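Then we have chain A:
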Amino acid sequence: MAENPEGWQPRILAIICNWCSYAGADLAGGARIQYPPDVRAIRVMCTGRVDALFIMKAFTDGADSVLVSGCHFGDCHYLEGNYKAAKRMFLVKSLLKNIGLDDRRLRMTFVSASEGAKWAKVIEDVVNVTHELGPSPFNREYGELKNLV
Partner candidate 1 sequence: MAEAVSPTTSEKPKAPRIGVYVCHCGTNIAGSIDINAVKEYAKTLPNVAVVDDYQYMCSTPGQGKIETAIKEQGLTGIVVAACSPRLHEPTFRTATKEGGLNPFRFEMANIREQNSWVHMHDQAGATEKAKDAVRIAVAKATLLEDLYPKTVPVEHAAMVVGAGVAGMQAALDLANSGIKTYLIEKAPTIGGRMSQLDKTFPTLDCSQCILTPKMVDVGRSENIVLMVNAEVEEVQGYIGNFDVTIRRKATGVLSPKEAEARGIVGGGCTGCGDCAPVCPVTKPNIFEMGMAPRKAIYIYHPQVVPLLYTIDWDACVKCGLCVEACGTKQAIDLEMKDELVQVKVGTVILATGYEVFPIENKEEWGYKRYENVISSLEFERLICASGPTGGHLVRPSDGATPKRIAFVLCAGSRDSTGVGKAYCSRFCCMYSLKHAHQIMEKIPGAVPYIFYMDIRSFGKAYEEFYYRIQDEGAKFIRGRVSNIQEDPDTKNLRVYAEDTLLGRPMEIEVDMVVLAAAVQPTELTNKTRKLFGVSCSQDGWLLEAHPKLNPCGTTTAGVFVAGACQSPKDIPDSVASAEGAASAASIPIHRGEVELEPYYAMCVEDKCAGCGMCVNLCPYSALALVEKDGRTVMQVTEAKCKGCGTCGGFCPGGAIWMNHFATPQIVAQIDAFLLGGEQ
Partner candidate 2 sequence: MVTKNYPDPKLNEKLRDRYYRRDQSNPDFTKETEKLAGSMAHMCYQCGTCTGGCPSAPRSTYRIREFMRRGVLGLEEEALTDPDLWLCTTCYSCTDRCPRDLAPTDVIMAMRNLAFRRDIVPVNFLKTVQAIYASGHGVPNNDTNRAAREKLGLTRDPPTTHMYPEYIKGIQKILDHYKLKENADRIVKEREG
Partner candidate 3 sequence: MNADRKYAFYLGCIAPNRYPGSEAASIRTSKKLGIDLVPLEGASCCPAPGAFGSIDLNVWYAMAARNIVLAEQKGLDIALVCNGCYKSIYEVNHKLKHDKALREGVNEVLKEIDMEFKGTIDVWHLGELLYDPEIVGVEKIRESVKVPLKGVKIAVHYGCHLLKPKKERHLGSTENPMWVEELVEALGAETVQYRNKMQCCGAGGGVRGYDLAHALDITNEKLTNMVEAGAEAVVDLCPFCQLQFDRGQIEIEEKFGIKYDMPVFHYAELLGLAQGMNPSELALDLHAINTEPFLKKVL
């Protein structure tokens, strides 16, 4: 694992669905399950709302990782939003590869409203993977391409 630059704190964006993953995250709070504070969450009604451009904008803004989390298949409050989102993630993952970003920086998971513990585990995994990958090339302070963006 390459040594990460001093002072770098991973900046991870999570876009999570209101009915399942946001509720699961709240449950982890209620249960006081501790996990690292490196993730900032934005709430949408359904992962179907997540436009591929939101993720590309996040990465070009210097996000080190992006997590999209919604309901398990079959549980979506709007029936199919999570299926559509999952399909889009494959598209975005290939885009990331093309612009030289390790596609492990983008992750989609499925966490239900009753899976508080799983949410904490997902956050830990994402933070660990981000530490492993180090700062994103577009990271404003530490990325190699910071002057390009």
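Everything that follows uses one rule, which is that contacts are C-beta pairs under 8 Å (C-beta built on N, C-alpha and C of every residue); 3 or more make two chains touch, one makes a residue touch a chain; residues count from 1.
Selection rule: all candidates are chains of the complex that A comes from, given by their letters.
What you see is a predicted model, and the numbers here were worked out from it, not measured in a lab.
Student: Which option touches chain A in the complex, given 1, 2 or 3? Just the number is fine.
Tutor: Per the touch definition, chain A is in contact with 1.
Student: Can you list the chain A residues touching candidate 1 in their complex?
Tutor: Listed in rising order, the residues are 11, 13, 18-20, 22-23, 25-26, 28-30, 32-38, 40-46, 48-51, 54, 57-58, 61-63, 71-72, 74-81, 84-85, 88, 112-115, 120, 140.
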